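This part shows subunit A:
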Amino acid sequence: MDRNQLAKWLKSPVEMANKYSLHAVYFCTGCGIIEIPPVITARWDAERFGIKAVATPRQGNLFMITGYVSLKTLKAIIRTYEQMPDPKYTVAFGSCPINGGMYWDSYNTIKHLDKYIPIDGWIAGCMPRPEAVFIGVTHLWTLIDKGKADGYIRYSKNYASYRRNQEMLFGDLGWPPLYPSESPAEEARA
Partner candidate 1 sequence: MVNPILLIAVPLGLGFIIPLLGLIWEKPTRYVPAAAMVFNLAASLLLLPKVLQRPWVVETAGLPPPFSIHLVAGPLGVGLSLLIALVGLLVAIYAIGYVREGPVAKYHSLYLFLLTGATGMVLTADLFNLFVFFEILCISSYALVAYHGDRAGTESSAKYLIQGAIGSSLVLIGIGFVYGLFGTLSMADIARNIDSVSPMKLFLPMAFLITGFGVEAAVLPLNAWLPDAHSSAPSSISAILSGIAIKAGLYAVARVLFTIYGADTIALLVLVIGILTLLVGEMSAFSQNNIKRLLAYSSIGQIGLIVFALGLASALGVQGALFLVVSHALAKSLLFLSVGYMIYRTGSMEISSLYGMGRRMPVSALCFTIGAFSLVGLPPFIGFPAKFTVIMAALERADPLFTALVGVVLVGTVVEGAYFFRIVQGLHFRPPPESATPARADQEEAPVSALVPICLLAALIVAVGVYPSVLTHYLGPAARDLLDKAAYIHHVLGP
Partner candidate 2 sequence: MVTRIIHIVLSPLIALVVAVFLLGLSRIVIARIHRRYGPPIYQPIIDIIRLMNQQSISHGTLFELGVVLALAGSIVTVLFIPLGGTNAPPGSYPLAHGLLCPLSSSGGLLVVIYLMLFGPVSIALGAGASENPNASIGVSRKMLLALAYEVPFLLVILAIMSHYGTISIAEIVSRQQDSAWGVFSVPLSAVAAFLILPAMLGIRPFDLVGAPQEIASGPLAEYGGRYLALLTIQNGIQVFVVIALFVNLFLGGGVNVITFLLKVFAVFLAAELVSAVLPRVRIENALRFCWTWPTGLALAQMIITVVSR
């Protein structure tokens, strides 16, 4: 907590608070979840950076998607993402969410996750080590500083196309759209 930190705090406390209190939604999607315990516990202690796991999406603002995303998991991911309150950031682990990774031709896994929900940070590595996770987190901090970690803004702005993609994949999602503006898919169907 040196001097320039204090200056930043005084200048924009909200942004600093968003940076140093990332509550991760307690979501284990793919094979990467086995990397999360070492990140949280004694050896690499994520709590130093203010990262704490919370039980419900309502309370969290960081959404870690660790590993490949199957169809059924995507539905849960979309629902959880929509239930998270607004300044929220998503970080995807490993190559599978990027382009399907080694399951590129599997009928059951999602190829490009960012077609369905916006992703702010990618951490490469077929399950990155905790150090890589922390590099990712610090990188996320810089993104937040520059204001580039705007996944949630993109989601609300282009919600129509996100919703269209999701409905193309799943047909009926089971819950009403988050922003009930007239999305094209709905016009088409209505």
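Rule of thumb we're sticking to: a contact is a pair of C-beta atoms (placed from the backbone, for glycine too) under 8 Å apart; a residue touches a chain by one contact, two chains touch by 3 or more; residues count from 1.
Selection rule, in plain terms: all candidates are chains of the complex that A comes from, given by their letters.
Everything quoted here is computed from the prediction, not taken from an experiment.
Participant: Quickly now, which of 1 or 2 touches subunit A in the complex? Give its number.
Facilitator: The candidate that touches subunit A in this complex is 2.
Participant: Going by the contact rule at the top, pick out the subunit A residues touching candidate 2 in the complex.
Facilitator: 1, 13-14, 16-18, 20-21, 23, 26, 41-43, 45, 47-48, 50, 52-56, 58-59, 61, 85-87
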